[in-house]
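Shown here: the complex without one of its protein chains, the others still in place.
So, chain A:
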Amino acid sequence: MPTREELAATVRTVVSDVLGTDPEELGERTGLAEEFGIDSLELMEIGARLERTLCLRIDPDDLLSARDLGHAVDLLHARFADPATADPASRTAHAVITLTPAPGGPA
């Protein structure tokens, strides 16, 4: 399981690649909607790339409800720690990312 730091670096890399910005420009408090006006297709692309990188199923719709990048990383990290929370029924009101093992496991 990746550390939170490793996870944050992965998320920053993926997001910066899709948005055409540098990972250094993305911080814990960066809001993708407010600061980048991210659209739904970009969000889905980020979700798809994270799925591939992390070998986990991610619901991209939920990414949009994260307060900021740090919040998204926190939730991602929490799901890694306890995959049981991936059960949609267990999601909190502001759940950001749903993780279930990708079919076939790590590529």
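The definition used in the following text is that contacts are C-beta pairs under 8 Å (C-beta built on N, C-alpha and C of every residue); 3 or more make two chains touch, one makes a residue touch a chain; residues count from 1.
In this section, contacts and distances are computed from a predicted model.
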item: Among "Formate dehydrogenase subunit gamma", "3-oxoacyl-[acyl-carrier-protein] synthase 2", "Quinol oxidase subunit 4" or "Sugar ABC transporter substrate-binding protein", the UniProt name of the subunit that does not appear here; value: "3-oxoacyl-[acyl-carrier-protein] synthase 2"
item: Given A:19, A:56 or A:69, the one touching the chain that is not displayed; value: A:19
item: Residue ranges of chain A at the interface with the undisplayed chain; value: 17-21, 41-42, 44-45, 48, 52
